[in-house]
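Just dropping this structure here.
Here we show just some of the chains, and they stay where they sit in the whole.
First chain written, first letter: the chains are A, B and C, and each begins at residue 1.
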């Protein structure tokens, strides 16, 4: 079987990473590559690392250009996916890397993104309890945000063990902010500096983390989330903590059990700690847990590549699930280090 | 008045930064520069940025070499300061950048560092309530750790406003780990990667943060502290949070009041967030506060340069206080950016 | 004497660095701070490291705003300085950080920048033979480009010793490109990557290097110049080479002699090599020379901070010279390292 795919938003980081991964996927043929303002320019001008596609020119992102493919990956600005998807047939698999269809609560959408919610799609985090089944055979998939991916996987197995008030401080590389031309994203500003943003629960990924954990916990979870920007292109390291209900609970066993059969989520052996360098370019999640007995608190540290498992890797993983391919096809747990 | 100073541990990062600052201090004459294994080699081999001292050769760190100076800065491995200090006269100001004399509780010392406690000295964080007076005229000063400096200043004004369980995740540049030749500190390992260490309350700065906050709060404070290593040479950005006792408390006013007269601690105007780049090389602390109403939690973000205000800047500030010089002499609030 | 200064282009990197240095200059009072598109916004939004100026708001860059100061620093886009300068009185010292008045040959200006040349001003590289005298008492100064500064100082003492064909490959941090919002300057693009630009003699600094060397050599010098962009905010390391006329010439002696009395240019002791980290934030130039006997070639390596000695430090040094202040006032040879 060869699947013909298209990528909308192929000049951005998410679109570029989808293509990087699909160039190594044995069952995929790369069709239309589209963009907004960059339409008409060679892909190589934006993705100089995708040499096998060096002869491609970006087309305009329209439903006409995208239709006729088996799978369409959307890597568009928030709020743009619904309209395009509505014009693609129900038999086309649409994998949305944007936020449009992640939240289930229309009020939450309106509060955090503004406007009318376009409705939720199957949520592309197969490692959450029960989630994988929703994705098999799906024809619409909402790829999770990068912070919600790492935070939810770090905390989900603890939901029965801790008080439902969690703190997440996640340090991220800059590619999570995309290619937007903002002064604070310039190399001169980023290198040699650390900054926090969206402090006080102001980041749009907060309700998505809360939604995921609430589903696992079976009730509302208070999430204090702070993202920090650090000088590296890729990677998120999340430090997540919560008060233990029972200080003697075997938290390690809970995590071992939760992820024993997961191909991409790895609880590291004791004494080893996650680093984002070790997962660079890979679809792996590295986790480690600790109990701080002085304050009776569980601390979980988790690392992902925000562009891979945090976006494009998840998108490919979900494509595999939706199409009935082996879930790990074209994906790797081997990072590019150092 | 010209003060003659010596620096023990002049080939390391803390010692080098003390010298960098003192080269701009109008009242100081630089005397003996000593080292351990590097004794006998030119200072320039270790501190190529200290051109005015390019003709200096490192002497061996002994009490004999250090005596006869008005001020001796100790930047030695933990556990080495007490012996040296005992042999320096009581009229010599000894400023210890190490941990030996920070903790007041001998049991805490034994648990976290091991062995017999050498006793506590006046603690060099003048911005903590009541602390400045202890430092005026002192002849022994314990310079705080870098993480305790930023964390304590970030949380002290909140002690009356929050539940006494605080979470601190502090992201640090690599110079905080010193010049130790460890594989995980190699440039190839550090660049492009993030890692957590001392997770679960295992970092030695945890009891020092707790000690500071307890003194302000008037009772024990539970501190969950996680340090994260990021790819930059200098800077710490701490994200500190705690549950508010009263969600309507005017936390901003509390911080404004606490630091209104402090020359080095700056609550930024609303809408501005601290970055470590902005305090690089300076003695400034930049703070911002936010209240997350969804989870009723105060979040404070603070930035320092770990080598400056976090170590050597504090050492110079304390020297000024101890000697009766203007507290800000030789120190700046202007960072080197970008 | 207190000198009242203004800075046009205060929201950019060059303007910010002029201000950083002048905040430490004992004879200066900071007056008007102006900008183009950023006029009306607080300086702190653009220069978060300049805390002592945190209450300043940027005014619009006009001759009216700038007049009435003793010194006006222009850090404007190329081609904008002449018009402003023409409206400032002849007794006002105008220090232009832009390129407008560096080249002496109108044809060269037209070829490299385009349009009518506004005329040359005294060239602000006092360490070139004979140049210092031109700057004493001057009321117009053209601050050199960053690459020409480091390349000219690296090669000038060799002009009698080598064939007049030189190769310069200079690796630079990103701040040299300014705050322009270009995709290739985003942190995600810059970090973890190296790129060359202006290859084949296409960079505008090429004729400026050639002009400087020709003046020293007394005849035309062929300059092959390639700039490389590397992942750091500040610093230029130039590798310069040329064929020796006489393989036995004592090149080290020539460099020692050339810079023996220069406060900012340092030929390092043998065995030490320049690093840009060692000159970060300082006005120092670090040099080292080697002779490759196999190919009979002189190789000179030189390091500067492109924003300091490469731009703003030179501007302050020239102001000192022009006003008759000690040349080193407010400037340092101590870098901020690590």
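As a working rule, a residue touches a chain if its C-beta (ideal position, glycine included) is under 8 Å from a C-beta of that chain, and two chains touch if they have at least 3 such contacts.
In this text the structure is predicted, and so the values were computed from the model without any measurement.
Here 3 identical chains are displayed in place, and the whole complex they belong to in this file is assembled from 4 copies in total.
To be clear about the criterion, only the chains that are shown with their structure count from here on.
Contact topology of the protein chains: fully connected, every pair of chains touching. These two copies of the sequence, chain A and chain C, are related by a rotation of 180 degrees on CA atoms, to the nearest 5. We define each chain's centre as the mean of its Cα atoms; on that basis chain A and chain B are separated by 37 Å.
Inter-chain spacing, taken between the CA centroids of chain A and chain C, is 44 Å. Counting partner chains per residue, chain A shows two or more touched chains at residues 188-189, 191-192, 231-233.
Chain contact summary for the complex, chain A toward chain C: residues 13, 46, 173-175, 177, 179, 181-183, 185-192, 231-233.
Put simply, chain C touches chain B in their complex at residues 13, 16, 20, 23-24, 42, 44-45, 47-52, 54, 175, 191-192, 233-234, 266, 268-269, 272, 275, 277-282, 284, 286, 332-338.
On the side of chain A, the complex with chain B involves touching residues 165, 167, 169, 171, 188-189, 191-197, 199-202, 206, 222-224, 226, 228, 230-237, 239, 241, 243, 273-278, 280, 288, 290-295, 297, 299, 301, 303, 337-338.
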